[in-house]
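Working notes, beginning with the structure itself.
Only a portion of the chains appears, each positioned as in the full assembly.
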Amino acid sequence: MRNFISAADAQDIDGLVQKALSYKADPFKDRSLGAGKRIGCLFLNPSMRTRLSTQIAAQNLGMEAIVFNVGSEGWALEFEEEAIMSGNTVEHVKDAAPIFGKYFDILAIRTFPSLKNKEDDYSELYIKQFIKYAGIPVVSLESATLHPLQSLTDIITISENEQKKAGTKKPKIVLTWAPHVKALPQCVANSFSQWVNQWGKADFVITHPEDYELSEEFTAGATITHNQDEALKDADYVYVKNWSTFKDYGKVYESDPKWMLTNDKLKLTNNAKVMHCLPVRRNVELSDEILDGPNSLVTQEASNRVWAAQTVLSEILSGK
Amino acid sequence: MRNFISAADAQDIDGLVQKALSYKADPFKDRSLGAGKRIGCLFLNPSMRTRLSTQIAAQNLGMEAIVFNVGSEGWALEFEEEAIMSGNTVEHVKDAAPIFGKYFDILAIRTFPSLKNKEDDYSELYIKQFIKYAGIPVVSLESATLHPLQSLTDIITISENEQKKAGTKKPKIVLTWAPHVKALPQCVANSFSQWVNQWGKADFVITHPEDYELSEEFTAGATITHNQDEALKDADYVYVKNWSTFKDYGKVYESDPKWMLTNDKLKLTNNAKVMHCLPVRRNVELSDEILDGPNSLVTQEASNRVWAAQTVLSEILSGK
């Protein structure tokens, strides 16, 4: 693996899952793999789970991890080619990235979307410029449109739960939109769709209010419906997530609480496990009763973030 | 030791003191104790001494320490049960704490009081919620009402100085209120009172202006007087600290400079050593002449913070 910015970088998802579970069973088994290696974790947007899990994953592999919060610790970066930098940006990615490439063996970056200009966000200019100019492997810690470490984590978590079951029935996975108080990126939903589709081991349904269609680039292959109840029927996993509109970009059209998952709605499912990437707005996105109940996988998911990150770093370090 | 949030968690204060002094003599003697273990240091309020000393203490024990500044790096946490999170808080402690419990072996947290609602602050909701939901040992790096690592440090420092003396006379320790320009928590004063009382090896006097009574929960057992001169008489240690009012909560009634300790006042004492937890407002709380003079223990105290933290982490790691 050279870079890790989308499902396209994962040639064998099940292989990654197995590796992740082997790290979960024995976190320090590859402690020498990263000895003398250094990862730079660059945050253009704040992070808690991603930051901590990546740092821990690197340490488990014997790497030194250095966190740098751009903005609070650093300065505004310029990403446009040929910019005349007489404004607020103080350093061009063309100058900064090669230096990260000299200081580190792997560069992990969190960027973010504007939610104002769809073309800009979906061009993934920021992370692509880092890849272009850093000269070392780049790992996405969430970009403008995707969040691959989260999605690998999600597949790991589903696989873990599937392994407990007898039989070989394909699970039904439902990605459902949920209400929120502000406009959020489509990253997690895009990325989950992309990974579940590429994984190909589930019946995959996406449900959301009208006008909340995601990009077909990621959803193609899934069944899409505006009828949440129908979607939930016999589901084995319900993945809950808010996102803002894609077509008329970055808007919030809908906040109807009826889209919030509750225990009543869960009765429609096959006693489905409930997933969310966190952070979650309790009693807005997801009810207390579900989050505090036996069907919630959210803590398991978040703790699996370490093993997903460790797997990706391990693949890159071993040049696989 | 399971958690460390108050003197009640210390069964044998003198035993802790001896352990701390043994670490001071040989910082790396238990370097293997924390190998492969990880401490998360979570700051909901900024910190310098506490952050650095805890990080160093963990490293001395071979642990990996990860610092996370909530607020500047993260997001606003919700602590109320059943909250409908449509406001400013973005993640509930019920969701965040279990994840810290998966990522770390020990969780160290600094919370803070509102100084507006006494019942809320004295319920210690924040740190108790972390203990309830993290599932791993929790160490207070200062909470709304107490600062036990500081107080353990203070007892260590007093013990070190007592060991230099011949004879077995109980020392007289005076906690004196000092002026300040803003309303400060009662934490350090509460905690110092609690620890000195539980330690039981000193004559303990507290002096402050009228209406600055601390909670009897912590002070019971000490002699309390509004006459600073009388309190200082024959003192062996004078602990200087400002706090805001407790009864009529969080107010500043008094800023009379006559409460500031000076060399003249020190003449009333038994050539007392002067203590302060730092940071100190020079020439407001304490005069230059004392801080720069031979009676000041403030640097010794601050440097002992490392050994107090190392002792507590060691006790937790070894399950004592």
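Labels for the chains are A and B, by order of writing; each one numbers its residues from 1.
In the analysis below, a contact is a pair of C-beta atoms (placed from the backbone, for glycine too) under 8 Å apart; a residue touches a chain by one contact, two chains touch by 3 or more.
As the structure is a computational prediction, the values presented were derived from the model and not from experiment.
Undergrad: Once every copy is counted, not just the 2 shown, what does the total come to?
TA: 3
Going forward, only the chains that are shown with their structure count from here on.
Undergrad: What residues on chain B touch chain A, complex-wise?
TA: Checking each residue of chain B against chain A gives 36, 38, 40, 64, 66, 68, 72-75, 78, 82-87, 90-92, 94-96, 98-99, 102-103.
Undergrad: State the interface residues of chain A toward chain B in the complex, per the touch definition above.
TA: 28, 46-49, 51-53, 55-56, 59, 69, 72, 181, 278-284, 288, 291-292, 298-299, 302-303, 306
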